[in-house]
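Of the protein chains in this complex, one is absent; all others appear in place.
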Amino acid sequence: MTAFLTLSAAIAEYVHDGDSVALEGFTHLIPFAAGHEVIRQGYRDLELIRMTPDLLYDQMIGMGCVRRLVFSYAGNPGVGSLHRFRDAVEHDWPNRIELEEHSHAGMVNRYVAGASNLPFAVMRGYTGTDLPKHTSTIASITCPFTGEVLTAVPALRPQVGIIHAQRADQAGNIQLWGITGVQKEVALAAHHTIVTVEEIVPRLEPLPGAVVIPGWVIAAVAEAPGGARPSYAHGYYDRDNGFYREWDLISRERARFATWMEENVLHASTAG
Amino acid sequence: MTAFLTLSAAIAEYVHDGDSVALEGFTHLIPFAAGHEVIRQGYRDLELIRMTPDLLYDQMIGMGCVRRLVFSYAGNPGVGSLHRFRDAVEHDWPNRIELEEHSHAGMVNRYVAGASNLPFAVMRGYTGTDLPKHTSTIASITCPFTGEVLTAVPALRPQVGIIHAQRADQAGNIQLWGITGVQKEVALAAHHTIVTVEEIVPRLEPLPGAVVIPGWVIAAVAEAPGGARPSYAHGYYDRDNGFYREWDLISRERARFATWMEENVLHASTAG
Amino acid sequence: MATDKIGEKNYTAGEMMTVAAARELRSGMACFVGVGPPSLAANLARATHAPDIILIYESGTIGAKPSRLPLSIGDGELAETADAVVTVAEMFNYWLQPGRIDVGFLGAAQIDRFGNINTTVIGSYDHPKVRLPGAGGAPEIAASTKEVIVIVTQSPRTFVPQLDFVTSVGHGSGDLSRRQLGFTGAGPTIVITDLGILRPDPASAELALTQLHPDVSVEQARAATGWALVVDHNLTTTEPPTERELAVLRRLKASTEASYDG
Partner (left out) sequence: MATDKIGEKNYTAGEMMTVAAARELRSGMACFVGVGPPSLAANLARATHAPDIILIYESGTIGAKPSRLPLSIGDGELAETADAVVTVAEMFNYWLQPGRIDVGFLGAAQIDRFGNINTTVIGSYDHPKVRLPGAGGAPEIAASTKEVIVIVTQSPRTFVPQLDFVTSVGHGSGDLSRRQLGFTGAGPTIVITDLGILRPDPASAELALTQLHPDVSVEQARAATGWALVVDHNLTTTEPPTERELAVLRRLKASTEASYDG
């Protein structure tokens, strides 16, 4: 059953040093406010999981929260590199991070397997690429009916899943719409799911394209208006495209990055 | 690309004697009009596939169209037996039918595998039951990561998939809402998909809970108002619950069944 | 089988069975229900002591709040009143399979002493005497819900020493069977009949009669069971249906009948 908590209380309750945490969002509804709270609370040695580590994970990596990254595409979408990610991989700064690298198709199927309580998923993928040479969580599997050889990837079951949604009702049911990405899969694959929302409303009005996740599978709901900025929340605010470009400059140098984080994240008040 | 055809032309074009055909609908949106057209055109030796063979398949079995049935629950929902199905299985009337019997979870995963172009699906199921003794399309499979043994079922790829939806637009995009069952999976798993619709509209208005299937994966669209009766089309008409109960009487005896079919199906005009 | 006549009682044995099943449900429980007696029991619970029960139908509706009894699991009102409507694939893979659902209801054409269930055939599979509808969602409901409530009328034809076909596994061959089969759910924790209530023995997993409905004797229960029925030494008697339970139950049934007439 859902607990309604402040964002800081929800993070404090469910996140621990060393945990595997997936803060998901496929460009849309990226849970920045929650990620910033994780940074502020100073967690270390996290295994971060995400298909598209973007600015938020760049920040978490640069702030030294991350021991390991499970991912499929680490770029600043439409802009270029993630400089803090690169600095960590190329120069071990601020610390070495271990990589577990997949394709999008592999990652999404791993979440599907997790949500389905299966230990693995079957797919067509990775064949002929160098990924299996460096990623141990890719295996082959033979169809018991046709003998065809396919690819298996193990389920992802993050200890904590964190997503952002537009709305929750007072029973903790979650509603999101627009591009809904992998949010439902993550919410169902994680052992504990925290959802930040733009607002809590008395009743969820049915909307075209909306996905509702029943509250009884959500551990905690925290109101965090604007919690997806600088990404966007369909129907609430637009993506701050300028900031994505600006981040390229902010994040290039360690000192400027540190100052920016100090001023904009560490000393910012929490949303909840 | 979708062709707009009359129902009789669509059935004539895509259905052949001996084909595997899935007319799907999970209580809602059962494609009765299309099935009746299959009966009228006199196809034989069909392999019918469906999770819940109900009145429509009872009629097709009783009319001698069916050689083989792939299914998971053959009952008259809320009423009792399907007498024509029972007569075929118990007394080979009007002909012997071969059964390939699964559970719902198995059938739906077989459609998912078909829609995904995978030869099989992995699930937890059938363990300890007698189904694997009689159904050859159930196998075990071992997780390459954990060693856990799970169940595999082969993909379903019907030659023809037939579903009923509320609307199509003029590009052949299909919209259905309410209980959407396994319709998308069947439409994508079949080699050719025929969709009957309540109406063709200039533009599909977005609706809460609506699923849209792009027209470019649909072979043919046929307008068939009332085409799901006596089942229902959410937003158009209700289920004729009385008829489901009446069917129990109509179908009990071969002669009464034959007369009813003669009067209500064979000599009825087609919807298209 | 107990006669379904009311006699000196103001309720039938079937009503007692449904009321007893409804009483097993608590607000907040997520219940996987089919049509027929399970739906009746779950909706009775929702209309009386368990208003926040979460009704889940395998057609894809989660948190349905029907105003009348659905006549099929795909009833339109289930979708209209649900918290969420999902595809059938999602229902089985994301909701049932992971064991998120507290209670599954099952009926039975045959049940054995370990709560295993047959809904497939009477007689041999290839030449059945009676061909039943088959598995539907039952095998995976039996495997994956946290617990299973079986509702079945008791007679030597249904309570058999040996199933003609195992459609859904209860406690297998007893004892540790479920764990050995890899099931996470507890299986049938209660079997509710028109005569009384049976529960698996904690050690052997064999069903024992633990409760009798009013005015039913142990002898009647034994006579309606095709094996040597174990009777719990703490045998209790079911509280008869209250006026309110009966009134709500009959209103629910009447609304069903009315909807057959369109």
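The letters A, B and C name the chains in turn, as written, and every chain counts its residues from 1.
FYI, contacts are C-beta pairs under 8 Å (C-beta built on N, C-alpha and C of every residue); 3 or more make two chains touch, one makes a residue touch a chain.
On a predicted model such as this, the values are computed, not experimentally measured, just so you know.
List the neighbours, among the chains on screen, of the chain that has been left out.
Hidden chain, whole complex, touched shown chains: A, B.
Among A:G75, A:P94 or A:P144, which one touches the chain that has been omitted from the display?
If we include the chain that is not displayed, A:G75 is the one touching it.
Looking at the whole complex, which of A:M123, A:L156 or A:M261 touches the chain that is not displayed?
A:M123
Among A:T2, A:T137 or A:T180, exactly one should touch the missing chain; which is it?
If we include the chain that is not displayed, A:T180 is the one touching it.
Using the touch definition from the top, which of A:F26, A:Y43 or A:F257 touches the missing chain?
A:F26
Of the listed residues A:Y14, A:F32 or A:F85, which contacts the missing chain in the full complex?
Per the contact definition at the top, the residue touching the missing chain is A:F85.
Identify the residues of chain B touching the omitted chain, counting contacts across the whole complex.
Residues touching the hidden chain, for chain B, are 1, 112, 115-118, 171, 173, 184, 188, 211-214, 216-217.
Using the document's contact rule, name the residues of chain A that touch the chain not shown here.
Against the missing chain, chain A presents residues 26-28, 51-52, 71-75, 77-78, 81-82, 85-86, 89-90, 101-105, 108-109, 111-112, 123-131, 133-134, 148-149, 178-182, 184-185, 209, 231-232, 234, 238-242, 244-245.
In this text, only the chains that are shown with their structure count from here on.
Taking CA centroids for every chain, report which one is farthest away from chain B.
Relative to chain B, the chain whose C-alpha centre sits farthest away is A.
Can you give the whole-Å distance between the Cα centres of chain B and chain C?
Here chain B and chain C have centroids separated by 28 Å.
Between chain A and chain C, tell me the centre distance in angstrom, where each centre is the average of that chain's C-alpha atoms.
Averaging C-alpha atoms per chain gives centres 41 Å apart.
In chain B, which residues are in touch with two or more of the other chains?
123-124, 148, 209
Out of chain C, which residues touch more than one other chain, so two or more?
93, 97
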